[in-house]
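A short worksheet on the structure shown next.
What follows is chain A.
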Amino acid sequence: MTATPSNTTPALQIDGLKKSFGKAEIIRGVDLSIGTGERHAIIGPNGAGKSTLFNLITGRFPPTSGKVRLHGSDLAGLAPFQINRMGLSRSFQITNIFPAMTVFENVRCSLLWSHGYRYSFWNMVNRSRDLTEGAEEILEQINLTARRDLPAGVLSYAEQRALEIGITIAGGANVIMLDEPTAGMSHSETDYIVDLIRKVTENKTLIMVEHDMGVVFGLADQISVLVYGEIIATGRPEEVRANPKVQEAYLGAVLEAEH
Partner candidate 1 sequence: MTTQTVSRKTRAPLVSLSAALPWLIATLFLLVMPLVFTSNSALTIMNQMAITIVFALAYNMLLGQGGMLSFGHAVYMGMGGFMCVHVMNYVEDFSLPLPLPLLPVFGGLFGMGMALIVGSFSTRKAGTVFAMISLGVGELIAACSVIIVAFFGGEEGVSGDRTYGLPVFGVEFLHQIEVYYLTAFWLVLSALLMYLFSRTPIGRMANAVRDNPERAEFLGYSARWVRFYSFVASGFFAGIAGGLFAINYEILTEENLNLATSGSILLVTFLGGVGFFFGPIIGAIVFTLLQTVLSLQTEIWQLYLGLLFVATVMYFPGGLAGVLMMHTLPIRFGKAGLLVGPYFKTLLPALACIFGAVSLLEILFHFRHAALGDEEMTLFWVTFNSHSPLPMLIAAIATVAGFWLARRGAPELAEAWHEANTPNAPQGGAA
Partner candidate 2 sequence: MDLILVNLIDGLVTGLLLFMLSAGLTLIFSMMGVLNFAHASFYMLGAYFAYQISMVLGFWMGLLIAPVIVGVLGALVERYGLRRVHQYGHVPELIFTFGLALLIEEVVQFIWGKDQMPYSIPEVLNFTALSIAGNAIPAYKVFMIFTSVAIFIALLYVLTRTRVGMIIQAALSYPRTVEALGHNVPLVFMGVFGVGTALAGVAGVIAGPVLSTFPGMAVVLGSIVFVTIVIGGLGSLWGALVASLLIGWITTFAKAYNIRMEDILTGIGFEKPLEMSENVFRDLWTITSPQIADILPYLLMVLILVVRPYGLFGKRDA
């Protein structure tokens, strides 16, 4: 897919992305274009390479070939922290927070860079009003204000996932990547998280990997189906649902179960 010559550059543009680990080719040529403000879900069977794709985009390891562009800028060779500073933030499939710090501290750390504090050793974070207010605001959004002084490690699973999302969006990134945000959650917890995601990603670009079809169809504007390292279909949820290739490869059996 060539870059569409429009007045808006896609938020994320992936061209011919390939990744091999030794002889095993995990990603076999992915082309994807995600527009600004879009809510894009990536689904696919286990082992399709969804996490690898995420890791390639966020700079965790370099691609074997192909290009990833964020708002038009090439991400080749950039480290994760550099990509993050360009406006892309991600959450992890396995909860990745700072368990020894309090919930409040977790969120505050996520604000430091975007508020311009860099590596300074001359401000006291406790006395920085903007950090405190910013953190409290985020805590309010993810509904964890009551738990703010507890060590993050003692939170319940769902609360930790909510915190994970809070940390991801706190820095003000405009491209948010969520890796299976509702993994391991009960029905009610899932609904809660979905509402949360919808609220905090308003006016941002959202890319998420998900297995829960209810979540996918409820949240996403566009869906891509990744099977064996290739995207076999992209489009609006109804289109993808009706696509026989997709039904055969993945959705078919699941559709029966869901209904």
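Methods note: contacts are C-beta pairs under 8 Å (C-beta built on N, C-alpha and C of every residue); 3 or more make two chains touch, one makes a residue touch a chain; residues count from 1.
Quick note on selection: all candidates are chains of the complex that A comes from, given by their letters.
Quick caveat, the model's predicted, so the values are computed rather than measured.
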Touching partner of chain A in this complex, picked from 1 or 2 = 1
Name, in rising order, each residue of chain A that touches candidate 1 in their complex.
-> 58, 79-81, 84-85, 89-90, 92, 96-101, 105, 108-110, 112-114, 117-126, 136-137, 140, 145-147, 167-168, 171
